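Missing here is one protein chain; the remaining ones are kept as they sit in the complex.
Each chain gets a letter, A and B, in the order it is written, and its residues are counted from 1.
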Amino acid sequence: MNAPVMPPPRTGARAPEAPYVAIEGLRRTFDVSRPWLARVIERQPRQILRAVDGVSFEIRRGETFALVGESGSGKSTVARMVVGLLPPSAGDVRITGVSMTDPREATARRRLRRRIQMIFQDPYASMNPRWRVRKIVAEPIRAFNLLQGEVAIGRRVGDLLGLVGLHPDDGVKYPHEFSGGQRQRIAIARALASEAEFLVGDEPTSALDVSVQAQILNLMRDLQDRLGLTYLFISHNLAVVRHMANRIGVMYLGRVVEIADGRELFRAPKHPYTRMLLDAVPDIGLTGRKRIPVSGEIPNPIDPPSGCAFNPRCPFANERCRIEVPALVEGVACHAFQERRLPA
Amino acid sequence: MSASVQDTPLLPPAPVKRSALARFRESDVYASFRRSKLAMGAFAVTLVLVLLALAAPVISPQNPYDPAQLELINSNLPPLWYADGVAPFTLGTDDQGRDVLSAVFYGLRLSLIVGLLGVVVSGFLGIVLGLVAGYFGGFVDTLIMRIADVQLTFPAILIALVVDGVAKAAVGSQMDTNAAIGLIVLSIGLSFWVQYARTVRSSVLVEKNKDYVQAGRLIGLSSPVIMVRHVLPNVLGPVFVIATINLALAIITEATLSFLGTGLPDSMPSLGTLIRTGNRFLFSGEWWIVAFPGLALAGLVLAINLLGDWLRDALNPKLQ
Partner (left out) sequence: MTEPVLSVRNLRVAFAGRRGTLTAIDDVSFDIARGEILGVVGESGAGKSVTGSAVIGLIDPPGGIVGGQVLLKGERIDNLPPEALRRIRGRRIGMIFQDPLTSLNPLYRVGRQIVETIRTHTDLSEKAARTRAIDLLAEVGIPAPERRIDGYPHEFSGGMRQRVVIALALAAEPELIIADEPTTALDVSVQAQIIALLKRLGSERGTAVMLVTHDMGVIAEAADRVAVMYSGRIAEIGPVRDVVQNPLHPYAKGLMGAIPTLAQETDRLAQIPGSMPRLSDIPPGCAFNPRCPSVFGRCRVERPDPIPVGAHRVACHLYDRSEASAA
């Protein structure tokens, strides 16, 4: 398994190629029990939080795949497992065929490492505040030994800053001298410094004001077109996801409930949760529309409902939904959909 | 489409590189310093005392550590403004004919050396243990912090006495003065590391979850590299505050140990030793032997403490 060296060319033809990222049965639990002594004295059992519970999907080269969901859906946990910041409890992530967990593939994984980078949510916390920007952007270049000599590194840092719409001379400044949007540009420059081809954005614009968000989203799309990047885009904002993604996975309480092409998902949402979400989101394009009232709230993820996690809020739930966890079939994990009980 | 990347903001034109001094003069800490008369006064007092200590060999009329310069004829002389005061003994002499002014200068020097070294040793120990405990967590963390908890139940002076006693039992009570300094520094270091470790650990717990540390992991940096390069510089702010306040504490501890007779020997008196020896003459009317070293010690400790208090407030944005 060889890691590709060059960013792939953008081919118009849709050859049935292997997926760039393949995620299979990903699971992650966290032990959220109280300290041992308190637990023993008060006779409480261990508490296990299933943040991600059996998630599978594929990302094709050059596309933007988005995971969307509300708080507690596990979307950020998936992102951290995909880039390797968090080991999965079960399941595997394969990127260009290389397993991110199998110890036998450690060498190939090390070669792949610099191709995968992340853009974080909080542009104020994602950079060492004591470093000048040029040092921040140069760190991956030095860590992976990509260029030798201060002059070459300096020139590359200047190019990268230019690429994200900053002035090459901005490198001498410190992060606190920049606005949130400019810092997010620096974060993107740093991610590209190691010649990454797969970027995972964990809510990369949700800390930004809307006009700045538009700048960053446009920049990300431009860079994708230019460099053939592949994105995994995590967001709670459906309108942003619609704008960015080719394909979308909707998560609810640790599971993917629906996966569809972006256009398809917004035109004809299938899962009752997706429908509810699309109906609930406040949107400037849809002033004064009639809404179906939303009921209930997200259950506590430590103690999720049995069967389909959405069943207590679902108008179409029946006995089977309360007992049996629905599998993802044809992009929808819903008994009612499979049994054709849903209205069109 | 490349044009669209370019049309995004090129905000402030060409940034100017400014020197570290210029940036310090614009910083909030400097502004807060200029606002606080107390901090400026404390800084001035500290600066004067430090300069006196540094210049001690040059400005002192006598080398108080050189027995050849001590004349018993000159013993117990009062300060110069008394009728029987004798030049050059401005602040009088002690029972061995040692010039009190020179002894105070040299004593300041010793106190500062011991204090600074004590802070360095305790700071180093505390920072390393705090970093390790905070970054790795789990069993290592529990072990280090439980040791710290246990140590906190003993007063620092008791620990210093124990270390001192054990060392003296091992080496014998007659050791040279450098060894004595080393021993007292070690005692202070072992007594004061806990506060550094706790502070650093709690800062590390905050910093290590910040995304810039995660970004370091993403480019394959190892844990020690991340700790030293990214985490350490960002947890040093509170450490400086503790170090300043601990400097005063370390000086007091040294003085206390010397006063109790387990610190620096009479032949090489620190401020604490001077106070101990002078104490005997307090009621026979020779007050100057104890009063001037005491004043110097009090002034030094007070000034450093005030600086530490100000620094703590200046670095804590919540108080502003």
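Just a few scattered comments:
We take it that contacts are C-beta pairs under 8 Å (C-beta built on N, C-alpha and C of every residue); 3 or more make two chains touch, one makes a residue touch a chain.
No experiment lies behind these values; they were computed from the predicted model shown.
In the complete complex, the residue from A:Asp283, A:Glu324 or A:Glu339 that touches the missing chain is A:Asp283.
The chain that is not drawn here is touched, among residues A:Ser76, A:Gln215 or A:Thr230, by A:Gln215.
Residue positions on chain A in contact with the hidden chain: 70-71, 179, 181-182, 209-215, 217-218, 221, 236-240, 242-243, 263, 266, 276-288, 291, 293-294, 296-298, in rising order.
Basically, only the chains that are shown with their structure count from here on.
With centres taken as mean Cα positions, chain B sits 49 Å from chain A.
By the touch criterion given at the top, residues 1-2, 4-6, 8-11, 13-15, 17, 210-212, 214-221, 230, 233-234 of chain B touch chain A in their complex. If you check the complex, the residues on chain A that touch chain B are 83-85, 110, 113-114, 116-118, 120-122, 125-130, 139-140, 143-144, 163-167, 169-170, 172-173, 177, 179, 181-182, 185, 190, 194, 215, 218-219, 222-223, 225-226.
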